[in-house]
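Left out: one protein chain. Kept in place: all the others.
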Amino acid sequence: MKKRRLFAFSTALLMVLSMASCNSGSSVNSKENDSEGQKTIEVWSRGNETDSHGPSLVKAFKDYEKENNVKVKYQFIPHDDAPTKWNAAFASSTAPDVMDIGIVHMMERINLKHIVPLNDYVENWEGKDDIYPSMLDLGTYKDNIYAIAHFPDPQIFAYRKDKFEEAGLDPNSPPEDWDQMLEYAEKLTVKDDNGKVTFAGFTMPTQAARFVANIMIRQNGSLFVDEENNTPNMVTKEAIETFEYMNELHKYTTVFDNNKTDTHPLINDSGAMGYIPNGVLSNYLKNNPDMKDKFGFASNVPGKESAAWCGVWFYTMTSQADDKDLAWDMISYLTSTDVLTNRVEESGLPATFKSVSDNFIEKNPEINKAIMDAVEIGAGNPKVSWATVYEQELDAALESMFYGEKSPEEALETAQENLLKETK
Amino acid sequence: MKSYHLQKTCNKICMKTIFILIALIVVFPFVIMVLTALKSNQEITQGLSAFFPKKLLFSNFIEAMKKGDWVRYFINTAIITVVTVSLSLVINSLAGYAFARMRFRGKNTLFYCAMVGMMLPMQVIMIPVFLQIKEIPLLGGNDIWGNGGIGLVNNYAGVILPLIAHPFGVFLCRQFFMGFPKELDEAAKIDGCSPLQIYLRLYLPMGVPIFATLGLLKFVDTWNQYTWPLLVFNDPKMNTVQLALNAFKGETTTEWNYLMAATILIILPILILFIFLQKYFVQGIATTGMKD
Partner (left out) sequence: MTHKHKTKSIGYDKVAYFFILPFFLIFTYFYFIPTFKVIMDSFTNYDMFTTRDFIGLKNYIELFKDDIFIKSMGNTFIYTIFTLFPTLIIGLLIALLANSTIIKTKICRTLIFMPHVVSMVAVSMIWIFLYDPTNGVFNQILKALGLPTFDFLMDPNMALPCLIVMGIWKGVGYNMIIFLSGLKSIPEHYYEAAKLDGSSSINTFFKITLPLLSPTTSFLLITGLIGSFNVFDQVNVMTNGGPLYRTTTIVHQIYTAGFSEYKLGYASAMSVILLIIIVIITVINFKLTQPKGE
């Protein structure tokens, strides 16, 4: 009796399982071109359907399907897991035709030969003169254009006007140079009885401070990496100065980790000025309209020079794209003025093309001007194959300095040593 | 006599207090979770500075469920979980019984092989296992060498099979079956029962608490699977609840209130199952009519 029941039970289970397999099997086949000879293109974008420019992207795909009689298979990949998903897909030859990547992923995808150069296509591309030259440059490596920038996400300088006023500073002008910023930071800082900072004069991340370092080394007229010779260049007079200056500023901050943007002091009412990703601040101001008047913005506080760090999203064509012409057609469609104008309109987020930037600035002049200024002077990661290790080492060097384990010079020397091993 | 009684009540109160205290400490982070789920967008973007929500927004639960086709996500997850749990129970308890009670050549070697298979973490074998899913012979358009098609990629079975194959359940069943009195087996053997009959007539009914435990743990594990569905599925329609949570996470901003609301809704089925299954592990095997 029991035996029979068990048998029936397991049979039922197997049936469920096979049904499940068959069910999804049918959707698998649709990846192949179907009987009508309609072409299929697969696009992967990071993010999700409902967030930031997700909705406008979905609309663009639907329009493209209608206009071109092409089936668009699109999928949104969560940001944190995008590299994992890509790796699995490329390893198993199930990668899409077009995918969107971030500036931090570009070099590794080029190294792994996952994305292909677009030079031939770009030459005849009408968007070539419309895109900001600095942005086109971000997607270029060794004279090959691998990636088309479409969405800039710069770090902008923001400060609290009300706190400036309280400290007796002019609320309408951000600090003019490094010395003044240090002076302001001291005035704006609030400490408790034990000498612990409770309100940051300058928001200097203790962990993942590489963004700030990348901005400040440029402002100090140098770079940590010699791109032409493909070698690290960490131990220079400028680099040591930059580290020392950052260490000074670190006295006036509360501790936070720049990877956890939700804990950034500027949006937690515990910091007076600092660099913050545009996306984070914009979202905060959207939900807290009463704070809008309390913030002032600038693209950066220059040292010897002006410089900003600009994160960028790219569209790329994968090495596993079946129909390269179709894949390019999709990229140029997604970066066309029509599509981007609609996207800027709906999401309120900037784009990398001149033709849409005026429109964007008009929407919210004060902050958006600062954003577009930052885009114009924005630079990204060094373009070397070991960019990921560079990021790790830079973070580690800054951390060891901030925690007082190493002097600025020692920290830089260690980083240089480790990076040299990598480039051998 | 009286003082004995008093001591007993005292003990009882003491134990109860300790137990409730432990439960309260453990549950504290969940209070934060619930409070977060009830906050407004404005309070969320003020990060951590607003601790208690000014107004309890129960509508967040509804808003969260409106982002995407959550009914479908729950059904997908339920299919995967139910199939995985049922098949694992059958397959694992059979193997666990064999390892605990039967004698055969290579028993120890095979058992240690199985143990080694569960030692490497997911992150390490992720890509090799994914290639196995894709290159499975004769399925999903593959030939006998596993080439040509896409195997079990984008297929429920691609998620279910690796989960069933995990040796955890075999190990659990073996350990518990080893604790059962051996004399029972021997008596049954003398009565002329085959191993399958012993398994079906003795171990299956006696093992109810173990099956309840294993079923529950496997349920939790499968319900919370994230990486396998992420890698295997290429179709938003096949999303599981854990994957769907990503709808609340942007690159730099997270909608914490919706995320927490959805997370709470996701753990509810498991908690209900737990409450329902409790009586099975509380029942104990003594009640199944076993003597010595």
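Here the chain labels run A and B in written order, and each chain numbers its own residues starting at 1.
Keep this in mind: a contact is a pair of C-beta atoms (placed from the backbone, for glycine too) under 8 Å apart; a residue touches a chain by one contact, two chains touch by 3 or more.
What you see is a predicted model, and the numbers here were worked out from it, not measured in a lab.
A.B. asks: Counting contacts across the entire complex, name the shown chains the missing chain touches.
C.D. replies: Even though it is not drawn, that chain still touches A, B.
A.B. asks: Looking at the full complex, which residue from B:L172, B:L202, B:A247 or B:A261 touches the chain that isn't shown here?
C.D. replies: B:L172
A.B. asks: Kindly state which of the options B:L38, B:A114 or B:L202 is in contact with the chain not pictured.
C.D. replies: For the chain that is not drawn, the touching residue is B:A114.
A.B. asks: Give me the chain A residues in contact with the hidden chain, please.
C.D. replies: 83-84, 87, 90-91, 108, 111-114, 194, 196, 198, 206-208, 254-257, 259-260, 263, 265, 268, 270, 388-389, 392, 395-396, 399-400, 403, 405
A.B. asks: Tell me where the left-out chain touches chain B, residue by residue.
C.D. replies: 11-12, 15-16, 18-20, 22-24, 26-27, 29-30, 32-33, 36, 47-49, 51, 90-92, 94-95, 97-99, 102-105, 107, 110, 113-125, 127-129, 131-133, 136, 161-162, 164-168, 170-172, 175-176, 178-181, 194-196, 199, 209-210, 212-213, 216-217, 220, 224, 226, 242, 245, 259, 263, 267, 270-271, 274-275, 278, 281-286, 290
Note that in this section only the chains that are shown with their structure count from here on.
A.B. asks: With chain centres taken as the means of their Cα atoms, state the distance from chain A to chain B in Å.
C.D. replies: Roughly 36 Å separates the two chain centres.
A.B. asks: Considering the complex alone, what residue numbers of chain A touch chain B?
C.D. replies: Of all residues in chain A, those touching chain B are 2-3, 6, 9-10, 13, 16-17, 20-21, 23-25, 27-28, 31, 46-52, 75-76, 78-81, 84-85, 87-88, 91-92, 94, 102, 153, 261-264, 267-270, 277, 279-280, 283-284, 287-288.
A.B. asks: Which bits of chain B are touching chain A when the two form their complex?
C.D. replies: It is residues 41-42, 44-49, 67-68, 79, 82-83, 86-87, 90, 126-127, 130-131, 134-135, 140, 150, 152-157, 160, 200-201, 204, 227, 230-231, 234-238, 243, 246-247, 249-254, 256 of chain B that touch chain A.
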